[in-house]
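After the structure tokens below, expect a handful of questions from me.
A single protein chain has been omitted from the complex, and every remaining protein chain is retained in its original position.
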Amino acid sequence: MLHEVLLIALKDLRVEWRSKVTLGQVAPMGLLVLVVFAFAFDANTRLLELGAGGLFWVAVLFGGTLLIQRAFEVETDDGNFDAFRMSTIRAPSLFLGKSLGIFIQVVLLELVLGPGIVLLYNVRIDDWLLLLAAALGGTLAFSVCGVLWGVMAAGTRVRATLLPLLLVPILAPVLLAGSRAFETAFGVRAEAGWTWASLMFVIAAVHAAVGMGTFGFLLEES
Amino acid sequence: MSPARGNKYMTASPATRVLGVVAVAAALLMALLGLIVSPADVVQGQAVRMLYLHVPSIWIAYGAFVLTAVSSALFLIRSRRREDSGRHHDRLAGAAAEVGVVFAGITLVTGMLWGRVTWGTYWQWDARLTTTVLLFVTYLGYLALRRLPADPMIRGRRSAVMALISIINVPIVHFSVDWWRTLHQKASLSVGRRPEITGEMYWTLLYSTLAVTIVASWLIVHRYRVIRLEELRDEEALNALIASRLREDE
Amino acid sequence: MSTVVDFQKVVAVAGGFPVLAGLDIEITKGEIVHLRGSNGVGKTSFLRACAGLLQIQNGDATVLGFDLRDDRIAPRRYIGLLGHENHLYKDLWVREHLEFRAAAVGADQHDVEAALQRIGVSERLWAVPIERLSAGQRRRVAIASVLVGRPQLWLLDEPHAALDREGREVLDEILIDAASSGATVVLASHERDLSKSVTSRVVTLRGGRLWEDSGAA
Partner (left out) sequence: MSEVATVATGWGVTFVIVTTYALWVVGRGKAIGRELGIGEQEELDLGSDSSTSANS
């Protein structure tokens, strides 16, 4: 099982390594989003500082959605899903492997966006541990939800427009929790950051369980 | 005539005709009770009459989504069977979700209008309204997924999985939004101004819930039949195609 | 001689169209079957149904002893499918791609190089992104991906498309070898006189049904 998961994840990362879509295209786009937020808030530094946590997660949502599109485009492009169906890899392994691949790519994206908000929005980090825990939980939740909806949209012709519609309402609690936890970590809000962070781990666990149970249904397209 | 055409599930049975008449009568009586007979509230005045629409419709919306989830689960369990793969569960899931979306929409409209007179704004980031709007969008997505052309069984499985995830997400969304609002905006405006629901208002609310439930059941039954008819149409087209393919050779 | 594929009055639907409309066919072990017929007669659908990728609506279908109506996933591990598409990750190098495919079907990594050499993908291309290969070379990599899995049943959809004369000859050799070592091959092609020396049987489809069968050789 672990062997299969790693096989899939490494394959996806190798595809990314060769094509450099995350670092070369999605991460710069994420930075642009951060700049555009400053336009929207009329470069009000106080507002940006207060909202930095939320803006970070919105930028992750934008960029991450593109990464998910890309991760499934690689599979649908040359009929590669058929090859998966014909392989001995089991559906839960495929689900976890794809999630792991997305997880690492989203982490890369966050490594660019994180310094971005610190520099552009003048953010101070009070609680590093909470920041890292919240980032981990949020990214895990994003990855498993993303793969679950990614495969659902992948079988359809309208996947590019369908995916965000399906993904955003489900991720709303993650956005909420991630924003609040980051605000606590940045010291602009004094409340229960850790509870918000743990909520994201719960969401990740729930969706991971559902995904492992149902991925087989979703993979059988015809 | 194929035997399927005599199927009672796709034509009006006397029972649903009675249900239809009862639904219309119940709705009229509900309007009478809610708008005229029941008294105005001491605190909210006439605005309290929104209660009789708002509360029953949110109950129907949630109820319909739960029905969708249960039917979807049953469909997933049976869909691998060779005979009777549980298509009727899939149909029920689709019909219930659509009616649920209609009533979630009504909940939002009535909630916003009600908010306008009691809070002074159309939208408060009230936990229940926020949860409902997310739910509304989630199930719009579900309907979009159902509309996509695909093999019926694949589409059924795909949307069944989505229905399950969506229902699991409801408590998560509700909890997080509720917690967000209670943590950061203590003593929301509405709390002190909630009407005391007693006496005639209580009975009117209870009756309205019953009446809206009847109307919604009628809608679900008929939507179910329309889905069945659509499938029947597709099946007939397919049979004609198979027949014409068989004739090609002879 | 054991039966590998046994279809009885099989109906299968794709995109609301009956792509297989009552197909009867029986294929025994070791055969190399040439599936023929013009466009849209159900060649691809037959291959996909054999691979368990296309659901059977009606009739009975058994592949490698598995009843497809009960379980269309179990036989897949013994089947090698080459579709219209090549199933290639275009960003990966040839060698990386093949190593991944080999691992995904539980094959031996040592077979990767042998497979590439056998099909005639020259060594200088092994560290080149698939994106940069010509259509014929890609087809060869795709065939190598099937070869590496050592399937018991080969399902090949237009395998000769884009291949040059030398490539076709190599492929024919590979198929003869596979069949003589106990595998079964079904290859679809609308070309009439294709690989007469190779195929042991020619089956023609029409309108989603069996039209003509030269019979087992």
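Per-chain numbering from 1; labels A, B and C assigned in written order.
Following the convention adopted for this analysis, a contact is a pair of C-beta atoms (placed from the backbone, for glycine too) under 8 Å apart; a residue touches a chain by one contact, two chains touch by 3 or more.
Only a predicted model underlies this, so the values are computations on that prediction, with no experimental measurement involved.
Although it is left out of the displayed model, the omitted chain contacts the following shown chains in the full complex: B.
Only one of B:37, B:109 or B:210 touches the chain withheld from this view, namely B:109.
Looking at B:89, B:155, B:174 or B:223, the residue that reaches the missing chain in the full complex is B:223.
On the side of subunit B, touch with the chain left out of the figure occurs at residues 1, 5-8, 10-14, 16-17, 20-21, 23-24, 31, 34-35, 44-47, 49-50, 53, 57, 102, 105-106, 109-110, 113-114, 116-117, 215, 218-219, 222-223, 225-226, 229-230, 232-233, 236.
Keep in mind that, in the parts below, only the chains that are shown with their structure count from here on.
For the pair subunit A and subunit C, the distance between mean C-alpha positions equals 38 Å.
As a whole-number value, the distance joining the C-alpha centres of subunit B and subunit C reads 47 Å.
Here the spacing of subunit A and subunit B, counted between their Cα centres, is 31 Å. Those residues of subunit A in touch with two or more other chains are numbered 221-222. Within subunit C, contacts with two or more other chains are made by residues 14, 55.
Within the complex formed with subunit A, the subunit C residues making contact are 14, 48, 51-55, 76-77, 79-81, 83-93, 96, 100-101, 103-106, 129, 145. Across the complex, subunit A meets subunit C through its residues 7, 11, 14-15, 18-19, 74, 77-80, 82-89, 221-222. Those residues of subunit B that touch subunit A in the shared complex are 76, 79, 134-135, 137-138, 140-141, 144-145, 148, 150-151, 154, 157-158, 160-162, 164-166, 168-169, 172-173, 175-177, 180, 183-184.
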